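Heads up, the thing below is written out as structure tokens.
Here the complex is missing a single protein chain, while all its other protein chains stay put.
Chain IDs A and B follow the sequence of writing; residue 1 opens each chain.
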Amino acid sequence: MSEHEYTPKSKVGKWFNDRLPLLTLANHLTDYPTPKNLNYWWTFGGILTFCLITQIVTGLVLAMHYIAHADMAFQSVEHIMRDVNYGWLIRYIHANGASMFFLAVYIHIFRSLFYGSYKSPREVIWIIGIIIYLLMMAAAFLGYVLPWGQMSFWGATVITNLFSAIPLVGEGIVTWLWGGYSVDNPTLTRFFTLHYLIPFLILGLVVLHIWALHVPGNNNPIGIDIKKPSKDTVPFHPYIVIKDGFALLMFMIVFAFFVFYTPNILGHADNYIEANPLVTPAHIVPEWYLLPFYAILRSVPDKLLGVIAMLSAILILAALPWLDTSKIRSAVFRPLYKQFYWILVADVLILGYVGAMPAEGLYLLVARIATAYYFLHFLVVLPVLGFKERTTPVPLSITEPILGGSPNLAAVKKKDSFKDQ
Amino acid sequence: MKNFFRISFLIAIFLGFQFNSNAAEKVEYLKTDWSFKGMFGKFDRAALQRGYQVYQEVCSSCHSMKYLSYRNLVEEGGPEFSIEQAKAIAASFEVKDGPNADGEMFMRPGRLSDKFVMPYENEKAAQAANGGAYPPDMTVLVKARGDGVDYIYSLLQGYEDPPAGVTLDDGVYYNKYMYGNKIKMSNQLSDGLIEYSDGTNASVEQMSKDVTTFLMWTAEPHLETRHKMGFKAIIYLIILTVLVYFSMKRIWSRIETKV
Partner (left out) sequence: MSEKKTNRRDFLFTATYAVGAVGAGAVVWPMIDQMNPDASVKALASTEVDVSTVNPGKTITVLWRGKPVFIRRRTPEEIAEAKSVKIEDLKHPEKDEDRAQNPEWLVMLGVCTHLGCVPLDQKGDYNGWFCPCHGSHYDTSGRIRKGPAPTNMEIPEYKFVDANTIKIG
């Protein structure tokens, strides 16, 4: 919270603010002291807010025309694409918006991993973030089922069948999820209901995420604690607002390119074939953003263990603040961690790649190695690195490159080069 | 900047892998110029009208077009038949309507608001009439096939005698572009099969191209609007981005930090 007490200038404003301090909140948000050295990787928080709002608004509009019934869902989507005024635009924004949302969230997460933003005192922000990410995956999966194409249907079948891996009660749970003996109309209507609900849960969690952020304040590229407000900070408005706005516009250009020129490239052709419970498509693949976890699932030869591995791959992130034993936040001052960080990035990309390939031969072998390394990174590399790594000296402040110990201009220079990205 | 290059490099490798693996598995499709590709792509009106004729005279006896209405034939960005032409087309089909006052269904001539009449009552009837294979609905067929128009265009011209060693069951044909090479649809096109109303020579290649163009339109009826709007949207975004960039520079110049 800002240091000074805020009092509205006008009488009416004061009257209202004494009863509901909305103006104090607005003042806090505009004056919120932000580290001045945030680079463009930090703009993805704002971009994600934009993505969420876009998905909610376009989703509300689509829900006005969509019919959640197994016999009519596919047809109603075609109705949206053909007859509804601007329906094609709204649907393509919503469909590609999901991909853009995940693109942004992955950058946001990997930014956090690089600069150690999950470390004390920001563990709660991080854990809320992981819950948001899980809910996003649920929302994306449920949403993908709604057009009731072949991939919708078989994706729903495969994913719900994951629950059958649970011993004893698994089969019962799956039947309960379906509301029948297969994925069918009852499944579709409940998926629609939940797909509609989850974005609002995410919205609530985003408020908590930002609230939790505003308690300690932003981390920054050099990862040091800073005084607020001080020479090291700028007020959120106008400095960060305009910078986030600039980055958002760049992001929107990419987004617009997908929507207007390659709207179907991120989807799968089979989803333009209406669901048919008698025929499974040749290659079942999830959307690109779920591929790494899909690869982990398939790399384990046991059904139950595969599901456990996949879930652990996400849940292990929640334990990250305690698995990473290093006192230094930013990878800028952790030469060894930086190497491992890029190996992890490559590892996840490889998992994504093999997730899209058939689970056989060389692909399976690569998937297994990459899966093993993924867990190794979090369970072994990170804890050990904290004790063994020799970090480079960290500056005491953003503006004054006075370093703990001898001056290290190289580190400061590096910090600047980050900003240019 | 260094990280940026590293990420770009990784993504490049990633994409490279993907394209390589794709190239290894797939056949080379026949190439042709599609007028609707690219940022300013538009449909060739005459090709759409001819394509409709091919669909009508050749494909429609087995393949339905259930999401299209006769009114669509008039709409901007499509074949743009005149209203009279489209009304005449619609009226040439018998549409089941009802029930009437006596509770009975009856047949009447089609109207613009009617959906395209289906060749079969339902999917089962279609299967029964076609040796068990359901001729897929064609409205979004182009989007339902991974390689889209190139695949369909090639497939229509891809019939040939099976290579030695490949045996075909009755009612199965060899097509070098079909996934798995075995197809239950026989070769439908032959030179001069139909007589184009605009006098164009109806070669197999011409008919394949026209009908594929028509199918692209049925799958993406708003493609032209989308391209036009996209161009405007992106130009607009670039202008605003430039303005915001300079505003940002201006605002950050108040403090001594580079943005």
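The rule is short, and it goes like this: a residue touches a chain if its C-beta (ideal position, glycine included) is under 8 Å from a C-beta of that chain, and two chains touch if they have at least 3 such contacts.
Being a predicted model, the structure only gives us computed values, none of them experimental.
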Q.
With the missing chain put back, one of A:L23, A:L48, A:V61 or A:I328 would touch it. Which one?
A. A:V61
(Q) Considering the complete complex, identify which of B:V27, B:A46, B:A91 or B:L112 is in touch with the unshown chain. (A) B:L112
**Q.** Sole contact to the chain not displayed, among A:D31, A:D83 or A:D184
**A.** A:D83
Q: Could you tell which one of B:A88, B:A128 or B:I239 touches the chain left off the display?
A: B:I239
Q: May I ask you to list the residues on chain B that touch the chain which is not drawn?
A: 69, 71, 75, 101, 112-113, 236-237, 239-240, 243-244, 246-247, 250
**Q.** Touch list for chain A against the chain that is not drawn
**A.** 57, 61, 64-65, 79, 82-87, 89-90
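Here is the rule we use: only the chains that are shown with their structure count from here on.
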(Q) Please tell me the distance, in whole Å, between the geometric centres of chain A and chain B computed from their C-alpha atoms. (A) 34
(Q) Which residues of chain B touch chain A once you look at their complex with the stated criterion? (A) 1-4, 6-7, 10-11, 14, 17-18, 21, 39, 67, 72, 136-137, 139-140, 143-146, 148, 179, 219, 221-222, 226-227, 229-231, 233-234, 237-238, 240-241, 244-245, 247-248, 251-252, 255, 257-259
Q) Which chain A residues qualify as touching chain B in the complex? A) 36-37, 75, 78-79, 81-82, 88-89, 92, 234, 238-239, 242-243, 245-246, 249-250, 252-253, 256-257, 259-261, 263-264, 269-270, 272-274, 282, 342, 345-346, 349, 352-353, 356-357, 416-421
